[in-house]
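Only one protein chain is missing; all other protein chains are in place.
Our next item is chain A:
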């Protein structure tokens, strides 16, 4: 329990540091969001309007940096992340609320599936090393060396097209209204197949490789020999003795990859014009949309932190050696 509280304190501190950096970065880079917004409106703005924009973005020149900082925290706690330029005057929070489910659904499910499939295959490949399963390794190593955005481009070129079952871009059929209707969900699934497959193929091999190698390492441990000597069934030795121990490093890897769900597949979303958070970031960078960028960074930071916390908890549950006495 004490360990968990310590970790929690650490994460609170990290979150504070990340948010503070998030506050300072736009104030340190040359030019400011208002200038770029003015440029967008091509100077057709009154001085009052410009001044009120500065206040709106928390960049009031009359306010001290400290009071800006305090205001910033107040806004963050209210979920107010400012207004987006690209989709002016939609609040950033609304945009994120819209795109986050897409990313979590697509990348979350594929990351989980990739981890489960890769780990299971890795367990078998490691346990039966020297068998046909080892032929899988060069293939997976090759696949893992392919960048997934390139794989995505390849998939679009080869599989998608006007008459193909696979749509080449977007998250759903343009005419449909998002909602819990059968046709919408069907369309969303159809649109997610190619990006999901791309991510799955390029990431599953990493899990296979690490799990197989850990299995081979663990298989030579004394307690595996003891488990065999005890006359336990092959399955029980493989699952409860070998895989159970080999899984530990992979679990932390998995938790970390959960953190990168939000930000890590930016390129896939760009390639497929998928309405997720990575695509938001791409648009924000293109339009110098600082508030949106800040918002996306904030979400990425928080999700990495939450994922790390999950990894700590998972490790605590899975490995008794990390638990402290008392």
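In this section, contacts are C-beta pairs under 8 Å (C-beta built on N, C-alpha and C of every residue); 3 or more make two chains touch, one makes a residue touch a chain; residues count from 1.
The rule is short, and it goes like this: contacts and distances are computed from a predicted model.
Undergrad: Have a look at "DEAD/DEAH box helicase domain-containing protein", "Alpha/beta hydrolase", "NADH-quinone oxidoreductase subunit N" or "Peptide/nickel transport system ATP-binding protein" and point out the UniProt protein name belonging to the hidden chain.
TA: Looking only at the record, the undisplayed chain corresponds to "Peptide/nickel transport system ATP-binding protein".
Undergrad: Tell me which residue among A:241, A:254, A:274 or A:290 touches the hidden chain in the full complex.
TA: Considering all chains, including the one not shown, the answer is A:241.
Undergrad: Out of A:176, A:216, A:232 or A:270, which is the one that touches the chain we can't see?
TA: A:232
Undergrad: By the contact criterion defined above, which parts of chain A meet the unshown chain? Give residue numbers in ascending order.
TA: That gives, for chain A, the contact residues 130, 220-223, 225-233, 236, 240-241, 244-245, 248, 318-321, 325.
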